Structures are given as C-alpha cells and as structure tokens.
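Take a look at the following structure, please.
Missing here: one protein chain of the complex. Every other protein chain is in place.
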Amino acid sequence: MRRLGIHSFVWTGGQTQEGLEMALEKTAEHGYRTIEFAYLRPELFDLDRLSAKVRSLDVEIGVTMGLGLQNDVSSTDKDIVARGKQTLADAIKAVRDIGGNKLGGILYSAHTKYGTLPSVDGWKNSVEAIAEAGEIARAAGVDLVLEVVNRFESNLLNTTAQGLKFIADTGSDHVRLHLDTFHMNIEEADPAAAIRLAGDKIGYFHIGESNRGYLGDGVINFDRTFDALVEIDYSRDVVFESFSTAVVDEGLSLVCGIWRDTWTENDPLAAHAKQFIELKYAEAKRRRQTNRTA
Amino acid sequence: MRRLGIHSFVWTGGQTQEGLEMALEKTAEHGYRTIEFAYLRPELFDLDRLSAKVRSLDVEIGVTMGLGLQNDVSSTDKDIVARGKQTLADAIKAVRDIGGNKLGGILYSAHTKYGTLPSVDGWKNSVEAIAEAGEIARAAGVDLVLEVVNRFESNLLNTTAQGLKFIADTGSDHVRLHLDTFHMNIEEADPAAAIRLAGDKIGYFHIGESNRGYLGDGVINFDRTFDALVEIDYSRDVVFESFSTAVVDEGLSLVCGIWRDTWTENDPLAAHAKQFIELKYAEAKRRRQTNRTA
Amino acid sequence: MRRLGIHSFVWTGGQTQEGLEMALEKTAEHGYRTIEFAYLRPELFDLDRLSAKVRSLDVEIGVTMGLGLQNDVSSTDKDIVARGKQTLADAIKAVRDIGGNKLGGILYSAHTKYGTLPSVDGWKNSVEAIAEAGEIARAAGVDLVLEVVNRFESNLLNTTAQGLKFIADTGSDHVRLHLDTFHMNIEEADPAAAIRLAGDKIGYFHIGESNRGYLGDGVINFDRTFDALVEIDYSRDVVFESFSTAVVDEGLSLVCGIWRDTWTENDPLAAHAKQFIELKYAEAKRRRQTNRTA
Partner (left out) sequence: MRRLGIHSFVWTGGQTQEGLEMALEKTAEHGYRTIEFAYLRPELFDLDRLSAKVRSLDVEIGVTMGLGLQNDVSSTDKDIVARGKQTLADAIKAVRDIGGNKLGGILYSAHTKYGTLPSVDGWKNSVEAIAEAGEIARAAGVDLVLEVVNRFESNLLNTTAQGLKFIADTGSDHVRLHLDTFHMNIEEADPAAAIRLAGDKIGYFHIGESNRGYLGDGVINFDRTFDALVEIDYSRDVVFESFSTAVVDEGLSLVCGIWRDTWTENDPLAAHAKQFIELKYAEAKRRRQTNRTA
C-alpha cells in the first residue's frame, strides 16, 4: 500500500468549493493521505485554491466516474462511442488540471443497470476507446484504472479475469484494474485468488463492506483480502468507500441503490475504517512473516 | 427442512407444456421433491396433465414472481396499486389452480432496479396490499412468502429486519418471509444471525451462491447458513437456485443481470447442488449434536 | 464484558515482588483493568504493598492455576484427592488475601498431558471436591471458574458441554466455566455455538490465538467469538493471554509446550491485543444492531 485514502462522499455529496475544501480538510484531519472525488466538474471550482490546499495538506486526489448510456464506449453506435471518447479525454484533462494522479471507475461502459446483454462489437469499441484514453492519460501523467463492478452496475467487466482480458486486448501497459471488495463479494468465485491473479495489474483498490456500511458490518473476509494484497506486494493506493443516505450525491446514490442509512455520523465511520484497515493490514504482514519464520 | 427443491430455470427458460413437464421429470429424476416455477402463466398450460404428472412424481410446486412498475403495490399511484392487487389475487388463484402450495418472490414491489427512493406512503400501500393478499392466499390454501432481495432488485425490503417489520405491519400471521442466501450476502450484516432473528417467520428458503453459479463457487459461508437453519429448527422448504445464460428466461435474466455462463450443463449442476446441500445440512446437524454432547 | 484484562505472563514469568508490581503497572499503563496471576504463592509477597498498588491503579486481580498429579482431585486415590482439596482451599484463601476476585484454571484435575483415560470415579471425586471448593469460595467472596482445556492439558473437561455437565453435577450455582478460545479451537465442534450454549454459566473468558501468539496470527474466527459473547450479553471479565519463550515461567512454558518465540516484545503485543479486542467487540455490537434495525 502506498497511500490510504477515503472517498469524498463520506464527507460531502455536493460539489461546491466549500464542500471539496471541507472534504480535503476532514481527510487530512483523520490521517488519510489521498481522497477520491467522483464525477468531478472542474469548471465549478477555483482550481488554484484547491491546488494550494492539496499541497498544504499533503493529500493527493484521485477521480472516479462512470459513463452514461448516452456516451457509452461499449455501445455499438458510433456517435455514442465518439461522445464517450470525448468524455474520457475531458475527464483525464480535468484530473490533470486539478492536480490529481488517477482516473478510475466505470470508464469502459455506462454505470447503470443494463437491460441488454453485452456484445462483441461493444467490447471491441470499448477496448479501442480505452486504449486511446490510456495514451492520453499517459501523456497527461494520469493513471487510468478500470473498475470491475458487479452485474447491476455494468454488463461488461464484472470479474477480474474479464478485466485482465480487457486490458490485454487494449495492448496498453498504462491501463490497470481498479478492484473493489464490495463488487468482488458479488462476482468473484474467490476474491483473494482474484487479487493474486491480477497481481501488478491492479492499479487502485477500494475497500468497502458488503452492505456498503461500516467495515466489519458485513460478510467480507478482509483478512484474506489483506493477505492477498501483502502476498502480491501491492504498492499503490487503497481507498475506503462507504455510502449512506446520510450524505448524498443523489445521482450516485440512485445508481448504487443506497436506500437506507448504514451510518449517520461520518467522523466515527472514517476513524474506524482507518483503524480497521491499518490494523488488519499489519496483521496480514505479521501473519505472512510468522508463516515464513522457522 | 421439509422438502428440498430446485428452481425450474435450471431446466428450462421457456414456458411451454413440454418444458414444464420436462422440468418436473428432471426434478424428480435428481431426487428433488419440489420445483419452483417463476412468472407462471397457467392459461398456457393443460393443467390437468400437469397435475397428473405432479402427483405421479410426488413433486410439489411453488411459484415466484415479481411485480412490475405498472402494477407496483408500493407505488403511491392508486391505479397502479389496484392493478398490483389484482395481479396478486390472480397469481394466488393460478398457484391454486396448478396445484401449487406457495407464492413467493417480490410481491410487495416491482422487481427492478429502482431509480427512486422508497416512500412512506408506498410502504403503507404495499403493507395493505399484502395484508389483503394474505387473506386471499389463506383462503386458497396457498402460502404467501415475501422475498427479501438485494438493493438492485427492489428498494423496499432488502434486509430481514425490514421484512419482519413489514409482516408485523400487515398484522397477518399467514404472511412469512422468503429468504435467499444470494441476496443476504449483499445486504445482511450477518446472514446467519438474520436467520436466527427471523426464526419461524421464515416460510421459504433459497440456496444460491454469491455469483449465482455452482454452490461452492463463491464466497457464501453455507456452514453458518445451515447451522442457523438447524438452530431454528427450520421445517419448511429449501430450494436451490442458479442462473446462467445457458438456460434462459430472457426477462428474468435481464432483470437479474445474468451476463455470463456460470455453467453450461444443468445435470451435473443439479446433482452437485443436491449432494452439497444434503451433506452440509447433515454436517450442521452433527455439529450441533457434537457441541451438545458431554 | 465487564473488565478487559491481561495475563501477567505477558509481563513477567518470575514471581517476585518487583515483577508483580511491574506487571500491575504495565497492565494499567496499557489500559487493561484486570490482571491474571498464575500459580500465585502469596507467602512470597508483601500483600499490603500489592493491595495498595492494586487500589491506586484500579486494576483487579484474578488467579489461575492447575493441580498436579500429586494433588489431582480427579484421582481415585483418596490421599491425592484430599491433598487436592487442601490445595484448592489454600488457593481460594490466597486469592482472597491478595485482594483477588476469582480463582480459575484447571482446578478439577491435574494440568498435564495425561497418560491414562479419565474414570467415572475420578469424575465423581472431582465433582465433590469442586462442590466443596465452591462453597469455600462463595464464603470468601471469590468466584470459582473451571477452565475447559484441550486434550493435551487435561483428560477431564475438554468441551463446554462436558463443563456444563460437570457444574450441573456439583449442584453449585457459584461454580462457573472459564472458556478459552485457544482451547476451544482444538476441541469444540463450533466454538461460537458453545459460547451460546453456556450462556450465563460462563464466569471468565480467555482470548488467545490458535498459536498462542499475536491475535490475528492464527486461525481463530474472533468475529464469531465476539458475536456470541454479545449475543449472550456476556458481562464478566475477558482476559488476553499469550505465551512466548521471550517471557518465561518455566513450569507453565513446559506444560503448555511453548517451544518458540511467537513474539519478543511485550509492549506492542499488549497494545495490539487491546486495540484488536476493543475494535472487534465494538464491531460485533454494531453488527448485531445493524442486523436488527429495519
């Protein structure tokens, strides 16, 4: 693990200058060292002010997003795909402008509950679009990571094996996977084995509980998750993600099906998650060391 | 456990007379003793022939379904609710006519990825509709069981605790819960504790893996599931459910997000599931016995 | 949980006045609120000084021990049993004199790897001896708790079910069980179910890892342990226990088979254990709460 971060929606749903600055301050105050902004619209913000705050707090920024059906690069409609490519190019530029270091999420399809099966042509269109975006991102000094998500949030990349095939098809060594324990809990036959399978193709990692609430308040076996991250010597960022109706970005809440409060106070949630992740990560390292000590 | 059954979509997606008869035969051949039909349309079938086959094979029938947005009893639109009530009344009659013994599934709302939050008035409408349906079902000699499902398939009842509150609100002692390991894996903080919490309010139980494929091919801790069922002395039906693109009911496949093959051959799948469930159920009973023997 | 404590052998193997005082100070410094002394010999200490320290630090004292083959109350030799009864009476007095509140451990047999099967007469002798000791302990204001241990450390009480039968046979409501996760990991078919089975008959609880080292450095499922303790509303003391060759009481090390270092520094071990137990206990409470919230 390089830096431990937190999703901004723990702090704020809205995208105002004040909201983002508060989120950065809360993140730093809790000892997290990177923050994830979603669906960023840089035109709304005073980027110089944000940049200054980011530097003074030593909190890095990552950005995630999902495409819509109207700009879905896995579509078989050329115009829709073209719009998606433009969206990706714009988003990479926005990440760079705000001083971020990665763009992740569902960049390869719409972030929606599909009502249609994925298609071979759609896969090809998406591969081509991501290959192009990868080069743009490389030039911009931005990491491009594809989030493998559950079947209700995309129909294209639901498993790590699919994700690995996809990035192999792009031919890019700049595109990596963005894995997430919440999604893996629904889709992977063995999440820990999937992490070991992906190895250094993992570019970003989300820690989220099975019910998207407090860590420990669900069924995910985080010991095995951290064992696998230790085993592959994972050396990129890990970000905690949790959604509740208590803090709302309405769009994301609806697409993610956040119908109930899994928490109402974000400070204890964030404090707990940091303690939980650091404790368990250290335990996994110790476990590996103990296992290998004669 | 009273009878161990299997979902008909393991055998057939289509709803033809031949398909249903084949499904009944396969079910019996594999030693399952109840079958689940979904979205049954009895007007399509020769009910006398089906009845005769059911009796000769000693395979019982249960039926499940979900409402649509156009007949959603959790709507706040009176006409939509009224249509939903009629649908439920018709479905209960259909179950009775085909000789089935239970109606389950998402009877209290639409079976869909909602794009809106649930509402207090919608909850009330749904409670009232289910209370009425409960009385109709009781009169028809049909069990009425409400399936608690994950957030992507309904916005109303995602957890056992919600389900228990809902049936308490109906005031009916005829309405019970229909729990499902696949859904619980996404929503419950502790699935086994949820089973113990629900106790004799569980009227029907689905065994499905976290990726909806082969049992064992996912993350669900079935040992704890069966421990809990043994602990509450569960004495109603248990039904195995698995979906693949190999056998397709297109409508259900799309709403459930079945985008890939978790299996292609249904006979070994069904044989394995029966062996798996019976082995683990027996182990759970033995574990409890051993734990209590001085 | 009433008070969280720690075994003195994390701090010191020797039994000197300085050693015990240091152990008390370390215990308090780390925020533990009770300490366990083993095989206490009060005649070696300045009890007034110890008492004063105990009061000033608000750290309570519990004492554990095991009998030997020469004073084994589960023997069929009357003289040996008589010696054992005297040992128990003396130990209860010692606990009272030092201001302790409980006597636990292997009070019902020798603490040894037996080379013979247990006998019916030995069981009866032990039951009678513990019944008597229970009355002495009650009069002394000392809790009497029987540690259920693995097969290599006694041949009489290896499972909770055996322990419950044993205390039922004594007819005493003052004698309770002293359960320990390390031992349960070897002997119980389902440790969490055993905790629920014992319920309020548990008088003392040891938290130890499967290899007796750092918590998390083994196979024990502590989430289920704490779920069970929360479920029975356990309201007595919980004590962390870990042994290494780094801190040695030679006698206990040999009987417990401590052949290697699972740790060398006790301060980080104790700090981690406290954080681990408190974090997981809180998670178990939250999990139960979440599970029950509609």
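Every chain is named by a letter (A, B and C) in the order it is written, and numbering of its residues begins at 1.
By our rule, a contact is a pair of C-beta atoms (placed from the backbone, for glycine too) under 8 Å apart; a residue touches a chain by one contact, two chains touch by 3 or more.
It should be emphasised that the depicted structure is a prediction, and the values quoted were computed from it without experimental measurement.
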Decide which residue listed in C:126, C:160, C:185 or C:290 touches the omitted chain of the complex. C:185
Who touches the missing chain here, A:245, A:275 or A:290? A:290
Residue, one of A:75, A:162, A:181 or A:266, that touches the chain absent here: A:162
Go through chain A and note every residue touching the omitted chain. 159-162, 164-165, 188-190, 193-194, 197, 227, 231, 286-288, 290-294
Per the touch rule stated above, chain C touches the missing chain via residues 113-118, 150-152, 155, 158-159, 185-191, 210-211, 213, 217-221, 245, 254, 256-260
So that we can see where the missing chain sits, which residues of chain B does it touch? 211, 213-217, 223, 262, 272, 275-276, 279-280, 283, 286-287, 290
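In this text, only the chains that are shown with their structure count from here on.
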So, in whole Å, the Cα centroid of chain A is separated from that of chain B by 34
Whole-Å separation of chain centres (CA-atom averages), chain B against chain C: 47
Which positions in chain A touch two or more other chains at once? 211, 213, 217
